[in-house]
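Every protein chain of the complex appears in place save one, which is left out.
By written order: A and B. Residues from 1 in each chain.
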């Protein structure tokens, strides 16, 4: 009986892992649809290879850093057949690794959308290894595993731990603010802003692929959030309905604020989902709706500010989407999670605000540091000729529609 | 132990909800691939925004109408932590809401394919709110929740309730017949039928996107049908195999009747799945195969009759697909569900025939009423110039392939 119970948890976490893995397809197609045609192949390959490298780095270093568990023991122990080991029966911990590896790989996938169309392949791969192997697990371990006693300190100071149920901060704010550092270090695409200072936006290649990317992300996100409970005993329908309502809120406000623009509507859904992660287990559905609705507006306004005012050439708007909406999600958790606002309580507004700002700041510093070091050593940018031809032909020797192009 | 049991049901229903949510991506891409290029963006945005509005209307009004449960209580009660509440432990009812909300949102998604390429955005949004907030929950509550004692009356008259396990009638027939009213009220696209009365079919923009839509719908449909059991104690493999066999039947007959046309083959799979919903828990797999096979033929013939004989410009053929095949499914449930035809029994042919016709009639009346009122007040149709330019540029100010089009 006990066995089946654990089998259920293995199945539950596996389903979550598969759903979040599918989100990486979403990242790939969202980027491929948003960049120009000449950089579509690069978007697809970059996401897939980054996923592979992330998994290797997280397997060898990252997961051990965050959770103190190493896989360099026999398969018998891993499968949980040897008595008294740390892996749980039926290899439960191995599925937990799979689930969390798909989270870790979201960090380079987020950055990828910001640095698209002019980044070299090798430095992006190295940055992935450094971020997923070392820096992300540091944040993850502190917030989700109580490493270094920092959560205990926060709790003793504010009365509650920094609450981040499904990673508005750990994954999205961290990834989005790293991306900000990366994008600024990299510089804008040629022609994006003229010498005279005028903005010249590049239209996306395909709304259909952009939309497919968004759908894959939205669908998988319910695994991202609900399966973060990590067991059938603690799964809650509240997380599901809150994710739904926040997504809906993001769609509606982004449709209005973005004047029915398809890019804003499809990214608005994601904005709501980014923001709801942290508090999805403590919000009332109406709190989630408001949180997501505000996120939709943050994305639309943030995108404009980022690209037009600050002149930061963040191609997919990953800093507003993951960075700003993730930050907002961390803070919103301290507001709409309060019992007096219909929430479940147990959160501290002070802890949430300070914690969210610290995670964002750490991400930005990490982004500038990692991409700065790479820039000053091996270089991070395609040369002008390569960028002009496009990353597809320059790096992959083939375009996205080879038959039509070769003719 | 009890707890895990409920956790399993939460997980089960959540998986169903995710699968049916993914079907909405399928609706979007099926429509985008079938309409002309200049209306693809509109198809995508319409489905996503309709989904969001549906969820809001169903949350605030629809679900309370159908099931007498309101969400305007504290998160503690929603999560099922407070003793003796109606929401079940671990927020079970919240996932049930999510699952059923994805069903409710199928109604505007079905209609969307019929009214494509010339419908204004605002009236479609209002129609969505009215249909999902008020009219659909009425049907749903009567058939699935026994509201107003109507099922009890049917049972006392015919010996069995109106059986509609997964919604051939509640969702598909209702949605398809509403769509008929909407499409007739709206009128045909400019140029679809010439003044001299000749039919001038518009070829679909992309078989690939049409196919992707169909695949997403087919895949999610197994959640639509099997998870309609709503608990692990009542889930049955019979529903799964019957859905499979009906889909297979639809593919084979539509391929033959439709002479290997890709549109017919891909929609034939859906026709079989529409028809099997009602009786998927009572059919023998061979009964399901026949039901689906007949549905494939109904779609191919119905599509031709609708578009060429009746000159109803139902763009995706949603009336033959959901309306006629749904009606057929409701009736077939009363035939192949009988024990003497290998089925599980417990169904009444009379109840199924009469009930199916009533649901279809109610849908048609609702369609004419809702779209008729909107037509005579705010108007429902793009003006000629807008229709000519396409809904994408007219409503969303951008086409589906912006980079190529702006060049």
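Definition applied: a residue touches a chain if its C-beta (ideal position, glycine included) is under 8 Å from a C-beta of that chain, and two chains touch if they have at least 3 such contacts.
Please read these numbers as outputs of a predicted model, since none were measured by experiment.
Which of A:68, A:191, A:379 or A:402 touches the hidden chain is settled by the complete complex: it is A:402. Per the touch definition above, the residue from B:262, B:349 or B:372 contacting the chain not shown is B:262. Among B:125, B:145, B:211 or B:386, only B:211 touches the chain left out of the display. Touching the omitted chain from chain A are residues 1, 3-4, 7-8, 10-11, 13-15, 17-18, 21-22, 25, 28-29, 32, 40-41, 44-45, 48-49, 51-53, 55-56, 59, 71, 74-76, 78-80, 90-98, 101, 121, 209, 212, 395-406. Mapped onto chain B, the footprint of the missing chain covers residues 5, 8, 12, 15, 19, 36-37, 202-208, 211-212, 215-216, 218-219, 222-223, 226, 231-241, 244-245, 247-248, 251-252, 255, 259-263, 265-266, 269, 282-287, 289, 339, 342-344.
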